[in-house]
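One chain of protein is taken out of this complex; the other chains stay put.
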Amino acid sequence: MTQQAVLRVTELTKHYGDVRAVDGISFSVEPATVFTLLGPNGAGKTTTLEILEGIREPDSGEIEAFGQRLRRVDRATKARMGVLLQEGNFEAHLKAKEVVALFASFFGRSVSVPEILDRVALGEKANALVKTLSGGQKQRLAVAVALVNDPELVFLDEPTTGLDPQARRNMWSIVEGLKERGKTLILTTHYMEEAQALSDWVCIMDHGKLIAEGTTRQLTADLAQNTRVEFRAESLPDVARSALEACCLGARAEDGTIVLETADLPRTMQALLEWSRKHDVPLHQLGVRQPDLEDVFLSLTGRRLRE
Amino acid sequence: MSAFVHLLLAEFRILRRSWLALFFTLIFPLIFIVIFGFLFGGIGEVDRSRMGLVISGPDGELLESVIGDAGTMEIVRYEAVEDLSTDVGERVVDFGLAWDGSTLRSFLDPSRVQENFAFQQVVEGMQDDFDLRRQGLTNPIGVEAVHVGPSDAAGWFNLVVPGILAFSILSTGLFAVSGHLTEMKERHTLDRMIVTPMRPVALLAAIASVRLVLAFVSTLITLFVAIALFDLSFDVSWPRYAVFVACSTLGTMGLGTCIALLVRRPSSASNIANALAMVMMFLAGIYFPAEFMPRFLQVLGQWLPLTHMANAMRYVTGVLDMSAARFWTTSAAFLGIAVVLFPILGRYVVRPLRR
Partner (left out) sequence: MTDILLLARTHVVTALRERVTLFWFLVFPIFLLTILALIFGRIGEESEIHFDIALVNRDVGAPADGFSARIASIFVEMSTAKESGERPLFSLHAPSLDESHDDFLAREEQALRRGELAAIVVIPEGFHEAVLATAMAPIMPDPPSFEVLMSESDVASEMAAGIIEQIIVEVDREILVQMGRFDESAAIGRAQVWVGEDAADEVRYVDFLLPGVILMGFFTNGLFGVPGAILFNRDRKVLRRYWVTALPVGRYLVGFSLGHLALCVMQFVLLYLLGRFAFGARVSFARLDAALLLVLSAVTFMAFGFLIASLARTANAGMAIANVLNMPMMFLSGLFFPTGGLPTFLAVFAAVNPVTYLVEGLRTSVGVQTASTSPILLLAVPLGWIALSAAVASRRLRWDVAR
């Protein structure tokens, strides 16, 4: 059964003067999947999303949403979407339940406000003024508002930035819940763990361009096949460093951590232990890990996702 | 010492770039002066008004002579009373007088509520005078009003200008704390400073110094504009002027401190200060004489700092007299408020913002 893509984007472009914020990107989003745009700050993720949310005009490119070709996202399309903005506020002097009712009215829907609030664990705060809510509670309210029209397609722009770990975990479980209910989710993030944990499909963006896409497994498998061996060491004498290079495919130092790449783990481990004994360098916090998206990005661009 | 100097320069730069604050302290009073100066010039100024006149009876020349003695109104003659009446209603003339040989009738537009009082007075004077002179009489008793004010006062506006200067000083001092400083607290700029060895007194001294300069500059500009535009004259005692502007600026900073200490959130302070300043402006007799207010409001007015500031400014600009004792007590009181509250303000600066 061929499933029609919920969203298809072709050669989307947006310039700001000389800066190409979005530089001819194309992708498609399959229904009931979590699609993630991953990239460092300034990669163009939010701009892309804003174009798809209908609050920014693209300079060129095609958008096909729910099977309809659009120059610009229109009202009918918006009615089938839900948006969680990266940044935004509610009227500080409205109560949580008033906010939900207000947004529901934009879609011409009457909803059960208590139910919606319960779903984001804000049931007890129904009568609380927005200005009395904590950051995490405001974010949950924003999620409630994004889902008030029971949308088929949901945009989540950096949904966990600035949240504490507990709130982040809550958000992840909300996302997973939405996917289980058959919704399509488009997510942007610069957190590799988030992309890895939630996504069915990842597009890596950098400087406005799409530089790679695929499942997490595909990306790491294709582009970063080698195992990583890591340990902590503050500084190495040059002699020791060059010796280290010999026992692996590549070594680099990052913030006091030495990372070795190897395609032959046993051989490298043995050589490493030898080296440690010979140069009298202890191997603190020694660890072995599989490549992740961070490594993918690094190998593609030479830079880290998180600057 | 160096910290103070740097803070001082920083405060100057901030002020220069915050055109909003500059506007309110420099331009706002000027707009006030200009508008009020021209407006007040027009109220009930009978001598510049136009009077319509119908004479259809004897003693016309006598009546004209009486009118001429009454003032320098511009006289417009009419043949028929109906025309005069219409023109009064349409404000072609400001009021009218008609003599038919037995009755001297006045015509007034009922909607000119603020001016009719003066017109009525002139008319009554003319009626009295005409009545007597028709019978060949004059008043047996005359009244001579002799002005004994301290200067060549031009009237109510001479009183208004120092009041506006006082208000200008009030805003400068008040918003220095309940505005500028509270904003620094709200934005956590203060927090960043207090974790350094910077002493709060250096910051406060810098802010106070800048505001002092601002108070002087703004009041002087306003004063000179008033003099230049409206040909007013003031007999300014510069030493006392300097003393009072300095003391009251610091004193009103103290008042700003009280507000800052009482509000729950620093950002509310400037709103409250704004509201208080507006209310005070009305009750302190700056817009209109306090004598017109009901007693309880006059009494309330006596408790407002702005009232005393206005009176003191009137004294130092030579418009109203005051006992020297009262002046120095007032100045000392403002200075005293500042002295008492500055250490408290220092502690406020250092206290971290409650989350």
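Lettered A and B in written order, each chain numbered from 1.
Methods note: contacts are C-beta pairs under 8 Å (C-beta built on N, C-alpha and C of every residue); 3 or more make two chains touch, one makes a residue touch a chain.
Since this is a predicted model, take the numbers as computed values, not measurements.
The missing chain, though absent from the display, is touched by one residue of B:56, B:72 or B:271; that residue is B:271. From the set A:94, A:163 or A:300, the residue in touch with the chain omitted from the display is A:94, counting the whole complex. Interface residues of subunit A facing the missing partner chain: 16, 53-55, 75-76, 78-79, 83, 85, 87-94, 98, 101-103, 105-108, 110, 129, 142, 145, 149. Interface with the hidden chain, as seen from subunit B, comprises residues 20, 23-24, 27-28, 31-32, 34-36, 38-43, 45, 48, 85-86, 88-91, 96, 102-117, 120-121, 123-125, 127-128, 130-132, 134-151, 153-156, 158-159, 268, 271, 275, 278-279, 282-283, 288-289, 291-295, 297, 311, 319-323.
Definition applied: only the chains that are shown with their structure count from here on.
Separating the centre of subunit A from that of subunit B, both taken as means of CA atoms, is a distance of 62 Å.
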